[in-house]
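Comments concern the structure below.
For this view, one protein chain was removed and the others were kept in their places.
Naming follows writing order (A and B), and every chain is counted from residue 1.
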Amino acid sequence: MQNIDAINVSGIRAEPPVNYLTNGFTIKSWLLTKDHKRIAIMYLLSISVFFMLGGLYASAIRLELLTPASDLLQSGTYNKVFTQHGIIMIFLFLIPAIPAVLGNFLIPIMIGAKDLAFPRINLLSLYIYWAAGALIVFALLQGGVDTGWTFYTPYSTTFSNSYVMLVGLGIFVNGFSSILTGLNFIVTIHTMRAPGMTWFRMPLFVWAHYATSLVMILGTPVIAITVLMLALERAVGIGIFDPAIGGDPILFQHLFWFYSHPAVYIMILPGMGIISELISNFSRKKIFGYEFIAFSSIAIAVFGFLVWGHHMFVSGQSIYAGLVFSFLTMVVAVPSAIKVFNWAATLYQGSISYDTPMLYGLFFIGLFLIGGLTGLFLGAIGLTVHLTDTYFIVAHFHYVMVGGQVLAYLGGIHYWWSKMTGKMYPEFWGKIAAMLVFVGFNLTFFPQFILGYMGMPRRYASYPAEFQVLNIFSTAGASILGIGLMMPVFYLTYSFFFGKKAEANPWMLPGLEWRTASPPPTENFEKTPIVTWEAYEFGEENGLDLEEAKRRELVAPVV
Amino acid sequence: MANYLSEEHIEGHEHEDQEHIGIPGYLVVFGILVVGTILTYFTSFLDLDKIFAGANTLLALLIAFTKMTVVVLYFMHVRWSSRLVWLTAIAGFFWLAIMFAFTMQDYLTRSSGTF
Partner (left out) sequence: MANHADTHDDHYHPPGLQHQFDDMKQQMDSVTIGMWAFLVQEIMFFGGLFTVYLVFRSRYPMAFAAGSNHLDPFWGGLNTLVLIVSSLTMALTVYYAQKGNRNMQVILIVLTMLFGTVFLGVKAVEYNDKYNHGLIPVNGWNKKIKEGEHTTEKSSLTLPFETKVSAASEEGKTEVHANPKGNFQIEDKDLELVQNAVNGNYLTQSEKIGYFNANNEIDKGMFTGKVQIFFWIYFVMTGLHALHMIIGLGVMLWLLWMAWRGTFTAQYFAPVEIAGLYWHFVDIVWIFLFPLLYLLGRHFLH
């Protein structure tokens, strides 16, 4: 019986007779598939579409903010534009992106399974996502919402004349897509691991998705019930958020943020999982502090549920609640910091190669650091009173969500592109795009820290003239960022059809996903792997020695 | 045709324990639930707040928790399930407790006060 327990690149058939892409060409074979890889590709296409839609709204915002006056868009329209930018980006892009695309594709392969535990539920998740997207886009076409993505009451329940209920319904439906994905991942990781794949041999990417799935299951139902209550109150005209009958608008905020704060950990944890993979693999070195990173992921997921009040410091909640939430916000930063230290320690004395995915990984560390630290500033009550509802907040969350998650997502897409498509992306254009993204991003959002500190409020279409210069920098940066983000759409599509064929393990890496063909066959492995090696196990015994890597020019020679 | 799969991997292997309480056991659990319901109904009419404020509420909740516990342990077979299932069930209620506690800590400490 052949075990694939030693890396044997030539032993894997470069071209199995049928891979998951060529296993059926009809539309029905795609739309009714149970293959997690095909579902992941369909998610990839859908998510890209929504990302671009959200990006269009972002362009409208930045164009309007070129001038101090509200001249391109009226305030009412501007309200709709930033609301819709937020809703599309958060619910239709950031929350599903990494888990639904990369998580779906890779988790079964990384643990040596044939598929997820519930393939049909996986397909259902996709359908539900499409339904939610359709509902939200339909609502936008009808006229959209103007409440801010946070839907604060009583504006959203009583006074807004926009399509709150329709968008709310879309968000409600989208929640179930998330919940079912999380459920699938948790069960899969518990019960479908291949023989020998113990918990501590799993890649950290899988640990990250496990932690994310915990948050998805525990948090998402709360936004669902909250949106339901909001819609009901709006529909019947009476409800528990209405102060006139004794209700409390702040209760909405409590319930809303109970989910929406952990939601940001749904967004960033998978990204951190990708970064662990990128940093370790492109330093050709076992990750430093594997258990620390694994447990930090769980700690972030758990502690993330205890801090939601830091979005409500000035809302009217009690000062003592503010105290508790502020303290816990400082605590939740610790596991993230532990990860950053471990990544840095991994880089130290590693044999680093600056391929495109690694560039994204390194940029992530710097940008996430800034975003995370500014989050600490905002967690301190004294500072937050000054900075709340200013551009400082906007800059903070874009640093972690774009500088963090989007960069991790792009890094992951490039890294596993060869595995998913069997083609290599063009390295030159990849590097150009990565650098444009980095430069454009910083130019867009760093001035916003300054603007916020200087007092420019967020969600305003017009602003005092003295803020214009920085806003112009920001818009200029956004143009560069936009170009950098659009470039992969083109060169990745091109490479899918005309790119260089990739071998199974182009970078000579130890992960289980690299021990099957690129693209993999439908059942992932020709034979069920029996795992006898540890995670990230480089080294000569495994045929992954440095000399061979240098000979194949996978690593830049040390000068 | 003899096959190792259906013989070696008989599902329900770990469920043999469920026969330990069997139908009589289920009827006992049922009895507990009925008694609990009747008890909670009648004690709700008595003014127990004389003993201490909130006593009625506490008693009703204790009875409800007891009923829930027997349903979870015996009807839902958690008594004989893996530790993972135990952990999942406990996690659900723990998270609920977080939601209650951290929301109420705002309301209870407001200067307008609750009590």
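Keep this in mind: a contact is a pair of C-beta atoms (placed from the backbone, for glycine too) under 8 Å apart; a residue touches a chain by one contact, two chains touch by 3 or more.
Remember, it's a predicted structure, so these values are computed and weren't measured experimentally.
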Inset, instruction - With touch as defined up top, name the shown chains that contact the chain not shown. - result: A, B
Legend entry - Contact residue for the chain not shown (choose from A:S46, A:S125 or A:T220): A:T220
Inset, instruction - For the chain that's not shown, point to the residue among A:A131, A:L251, A:I298 or A:I450 touching it. - result: A:L251
Inset, instruction - Identify the residues of chain A touching the omitted chain, counting contacts across the whole complex. - result: 1, 3, 113-119, 179, 182-184, 186-187, 190-192, 194-195, 217-222, 224-226, 229, 232, 236-240, 244-248, 251, 254-255, 258, 523, 525-528, 530
Inset, instruction - Could you please point out the chain B residues that touch the chain left off the display? - result: 1, 3, 5-6, 9-13, 15, 18, 22-23, 26-27, 29-30, 33-34, 37-38, 40-41, 44-49, 53, 56-57, 60-61, 63-64, 67-68, 71-72, 74-77, 81-82, 84-85, 88-89, 91-93, 95-96, 99-100, 103-104, 107-108, 112-115
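The criterion applied here is as follows: only the chains that are shown with their structure count from here on.
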Legend entry - Interchain centroid distance [CA atoms averaged], chain A/chain B, Å: 37
Legend entry - Sites on chain A touched by chain B in the complex: 190, 218, 222, 250-251, 254-255, 258, 305-306, 308-309, 317-321, 324
Inset, instruction - Note which residues of chain B are touching chain A in the complex, please. - result: 84, 91, 95, 98-99, 102-103, 105-107, 109-111
